[in-house]
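Here the complex is missing one protein chain, while the rest keep their positions.
Let's look at chain A:
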Amino acid sequence: MTILTRLANNGVQGAMKPFVASRHASHFNFIPSVADPSLGETTKMNLFTAINSAMDITLDKDKTALIFGEDVGFGGVFRCTNELRNKYGSDRVFNTPLCEQGIAGFGIGAAVAGATVIAEIQFGDYIFPAFDQITNEAAKYRYRSGSEFECGKLTIRTTWGCVGHGGLYHSQSPEAYFSHTPGLKVVIPRGPIQAKGLLRACIEDPNPCVFFEPKILYRSAVEEVPVGDYLLPLEKAEIIKEGKDITLVGWGTQVHVIREAAEMAEKELGISCEVIDLQSILPWDLESVANSVSKTGRLIVSHEAPITSGFGAEIASSIQKECFLNLEAPIERVCGYDTPFPHVFETFYIPSKWRVFDAIKKTINF
């Protein structure tokens, strides 16, 4: 894991950027969001500094709060925990042995005993050893005990999504596995403002949360982020662009891909697209998506994860039921193929803006 970690990290940090850029251009353009002015003073942050800010605020406000995982002590392989150990002490920000099931189990136990827990799994790809602890234990703690015990103060952060050259085990999007687990909340932000507000919301939420951070955005996504504390609502989608002909739903980095495809479709085909960032995978905001599709009559869901049993299937099926009389074309899913995530073929694997664009065209012409 270590060598691969370093490789992926260096890539994100930019040490290998010229080489990466020469292979293929980035598959999306990050367009900064504008924070609600009521949230106060802002400063430029990228995604990792926004995450760091959310954790800094938590440690400052909540003396029980702990942050731990592999290599978080020196600042983390993606710099998300930078300086936190110096500021809050090594009993609150500390390295664990290299063992994901241990990290999750330890986190659950600390939360059971009343601590606020932010546990890090270094890559979403390595969350599977902790799958039993997360799905059989964390998710079911409250239910099985009749609320005698719960681990609602647990938040598990992990990286997520493709990064250009991550191959099989530094690219995965495992959200659908967790979406099938009642008791969990699963959240994915699209940029720094959302990352900070949604992570703070996950930490404060009285239920165990899995928070996926699109690692390709750690450095590349920069915008004006409120410096103070704020929470963005969980279980709520955000319409980031209004439209009337077709609804596009995505989350994480893919929101930027579908927005670009939407702009291409407007410019080249005159199609008005409504773009929705789902943000919360579980529980998800069926109402917002259904309202949009009732208006537009068409839906495309797009995610990086493989198509079969991906979360797009849940959305398509639910919307088909809710909006049967409004639908004017089959719901389309533009997703990763049903293969492991490949290294040199990444550009052909991911649901690119061209594939989304093509799906928009075909759905409109149906």
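FYI, a contact is a pair of C-beta atoms (placed from the backbone, for glycine too) under 8 Å apart; a residue touches a chain by one contact, two chains touch by 3 or more; residues count from 1.
The definition used in the following text is that contacts and distances are computed from a predicted model.
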{"item": "Undisplayed chain, where the name is taken from the UniProt record, one of \"2-oxoisovalerate dehydrogenase subunit alpha\", \"Probable cytosolic iron-sulfur protein assembly protein Ciao1\", \"Origin of replication complex subunit 4\" or \"Electron transfer flavoprotein subunit beta\"", "value": "\"2-oxoisovalerate dehydrogenase subunit alpha\""}
{"item": "Option from A:86, A:145 or A:308 whose C-beta touches the chain left out", "value": "A:145"}
{"item": "Of A:64, A:294 or A:347, the residue in touch with the unshown chain", "value": "A:64"}
{"item": "Selected residue (touches chain absent from view) among A:43, A:136 or A:308", "value": "A:136"}
{"item": "Absent chain, residues of chain A that touch it", "value": "64, 66, 91-92, 94, 96-97, 99, 101-102, 104-115, 117, 129, 132-133, 136-137, 140-150, 152, 182-183, 185, 206-207, 235, 283, 286-287"}
